[in-house]
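All protein chains of the complex are present and in place, except for one that has been dropped.
Going in written order, the chains are labelled A and B, and every chain counts its residues from 1.
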Amino acid sequence: MTWLLWRQHRAQAAIAAILLGAFAIPVLVTGSSLHAAFTACRASDRCGGDLLNGYENVNTLVDLTILVPAVIGLFWGAVIVGRELETGTVALVWTQTVTKRRWLGSKLITLFAAALLSGAAVSGLVTWWSSTRNATLESRFGGLQFDIQGVAPVGYTIFAAALGLASGVIWRRALPAMATTVGGYIGVRMVVELFLRPHYMAPVSTLSGLSKGFGPPTGSLNVGSDILLHGRVLGGAIRMPEQCASGSSRPASDACLDRLGYQLRQTYQPAGRYWTFQWIEFGIFAALAVLLTVVAVVLLRRRDA
Amino acid sequence: MITFHLAAHSNLPPYVQIVEQVRQALLNGVLRPGDRLPTVKEVVGSLAINPNTVLKAYRDLERLGLVEGRQGVGTFVTRRPDGPPPNEQAALKRALTAWVGKARRAGLADADIESMVRAVLATSENEAIA
Partner (left out) sequence: MTTAPDGVAIAADGLGKRYGSKWALRDCTFAVPQGRVCGLVGANGAGKTTLLRLLAGLSRPSAGHAAVSGQVPRDSAEFLGEIGYLAQDVPLYRRWSVEDHLRMGAHLNRRWDDPAARDRLGTLRIPLDQRVGTLSGGQRAQVALALALAKRPRVLMLDEPVAALDPLARRSFLSTLAEAVADGELTVILSSHLVADLERVCDHLVVLAESRTMLAADLDSVLAEHRLLVGPRRDTSAIERDHTVLHSERTQRQVSLWVRLDGPLHDPNWQVEELNLEEIMLAYLGLGAEQPAKAARSEVSA
């Protein structure tokens, strides 16, 4: 089987190696200079977002790694078994003496080992590179950054691979399998990110006067904010009351609003929970991956060639 | 070495055709006692027929006493079937060719010639019985 897997997928392996190399080089080079600059600025306590000036291209490249899991799901997951079902070569390879069971087992190991390694390599590089950015510019707990750093992207990668695998087995044709893989991946990720992630643990809420300003503490995940009047949440369009708006300065109008009983309630997940959330999200996608793989295996064993 | 062929629309089963071709070859002198017949594999490779067909033909020939199979070596011709010697066969064939030429010039079609031959064979057989 080793020879067969290598012969079948050596082109994909080569492309992956080249792409990974092409990614790693700029990341490693710029990353080391960023780290050096960061160490320097920390000594004089003058680190600001401008540290990343001049690194916009690599920054974009790093951000683009959000696509990596979907690409792997498409080009590895949907193909590794699906293509053989589509072309009918399963009738050739399943009548050799290797047995369908060993064939499938080897293919699964190859797929998930490759997905794990690629996902880990990419996210490892991204996480290392982003430490400067996390400290100076954005929270790593928010949106895109959460998705490309840490262990969550590894979970996404094996999920996408499993989704591609299952799609290939169900549809047995490249186009529908790819469509289902991409559509399913985007759909599930959006649902998890928008609706589930903010609530993995009960969020923390703090009340403050409006003068304190909007926005959760640095490094935390913003869940939402509400404006309250005398303890009641104000919904819909909120208008500045006239008496506080009349031409006065900002601090004065804030004080005016405080006097009237307006409050800001900020709901967020504290920065300290970052890794817990990373592992929870990894766990969710890993569990989905296992489920999809089981479905794929059962379908393949039950259905005829 | 003899090569076999199968007539496309013959009523004779293939193994009978093979037996006949061996007999004819022996009568004509193309095959002689001591010659080796092609192996089953060789015949089957050139004709794309079932090996059992060839085996059946060779067994028939063995029963007729014309060939002998030697394990691991091949099937060899042992004797010539009863019939006129090759030069007499050739002479008969020449006479027939001349007669056919005459018949055609007289206006007989090939089908008529065949019918005539069959009729004569039938009557001469009856006379032989009678």
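Structure notes:
Please note the rule applied: contacts are C-beta pairs under 8 Å (C-beta built on N, C-alpha and C of every residue); 3 or more make two chains touch, one makes a residue touch a chain.
Just so you know, these numbers come straight off a predicted model, no measurement behind them.
In the complete complex, the hidden chain is touched by one of A:Thr39, A:Asn57, A:Thr99 or A:Thr206, namely A:Thr99. Of the candidate positions B:Ser46, B:Thr78 or B:Thr97, contact with the hidden chain is made by B:Ser46. Chain A residues in contact with the hidden partner, per the touch definition given at the top, are 1-4, 7-8, 87-101, 304-305.
By the touch rule set out above, chain B reaches the unshown chain at residues 6, 11, 14, 39-41, 44-54.
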